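Then we have chain A:
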Amino acid sequence: MSPMKLCVPGERLCSTEDCIPGTGTYLRHGYIFASLAGYVLRKNEGEELPVISVVRETEAQLLPDVGAIVTCKVTSINPRFAKVHILYVGSTPLKDRFRGTIRKEDVRATEKDKVETYKSFRPGDIVLAKVISLGDVQSNYLLTTAENELGVVVAHSEAGVQMVPISWCEMQCPRTHAKEFRKVARVQPEYLQA
Partner candidate 1 sequence: MPTDTKRLRGPEESQSPMLFLPPDAQILKASSRDGSRGHADVRPIFARCGLVSQAKGSAYLEAGNTKIICSVYGPRETERKDETDMKSGRLLCDFRLAPFSCLKRGAWIQGNEERDLSVALIESLQPGVCLHRYPRSQIEINVVVLENDGSILAHAVTCASIALADAGIEMYDVVLGCTLRQDGDTCLVDPTFAEESGNWLGGYGENQGRVTVALLPNFNQVSGLHADGEMREDTLTEAVRTCMDGCHKLYPVVQHALLRAVKRKAPPSVK
Partner candidate 2 sequence: MASVQVSEAEKVYIMHGVRDDLRVDGRGCEDYRHMVIETDVVSNTDGSAKVSLGHSDILVGVKAEIGKPRALVPDEGYLEFFVDCSANATPEFEGRGGEELGIDLSNTLYKVFNNKHSIDLRSLCICPGEHCWVLYVDVLLLQCDGNLFDAISIAIKAALFNTRIPKVHISEDAEGGKEIELSDDPYDCVRLNVENVPCIVTLCKVGQRHVVDATLQEKACSVASLLLAVTHKGMVTCVRKMGGGSLDPESISEMTETGKRVGKALHAPLMDLLKKEEGLGKNRQKVGFLR
């Protein structure tokens, strides 16, 4: 492997006629510049032009953005919404704490008006959700779990044991066999390993 090209912020990488700007870059006067210190990567993604991006070993400073899948921990619940801390964006852990809100109407896609937040989440649950808006001045990131793949992935029963999902809306404690309601995410393979 030839040594990869390195760059620092402000370096001109190429013209927009040669590449499409990817992450870690920005456009100015028809040229693509690096906005990060890292390795320059050109990748063909089936498009006419390769995508040029700058990557660091530690992922770029991701902030939760609209459409991103995030992993969060539920911190509190009330009848209208659940408050969470966002721990991961995609598979990148966040170093600092960001708060988010899952409103009642965003818990699931169907029968929105019958949702009860208490039967969907409990504090301490690990939830997979998607960012729908950055929120306004008063509220934080707005998240949704209204997709099959989204919802609770790890939850502990009242006995303190990690529960196993038994349907899309129930989980069971392996010790007491008590069932508890949750908005359960369809299990994804990578989460089984954890």
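Side notes on the structure shown:
Here is the rule we go by: a contact is a pair of C-beta atoms (placed from the backbone, for glycine too) under 8 Å apart; a residue touches a chain by one contact, two chains touch by 3 or more; residues count from 1.
A quick word on the picks: all candidates are chains of the complex that A comes from, given by their letters.
This structure is a prediction, so every number in the text was calculated from the model and none was measured.
Chain A shares a touch in this complex with candidate 1, selected from 1 or 2. Of all residues in chain A, those touching candidate 1 in their complex are 4, 6, 8-12, 24, 26, 28, 33, 35-39, 41, 55-58, 60-61, 63, 95-99, 134-137, 140.
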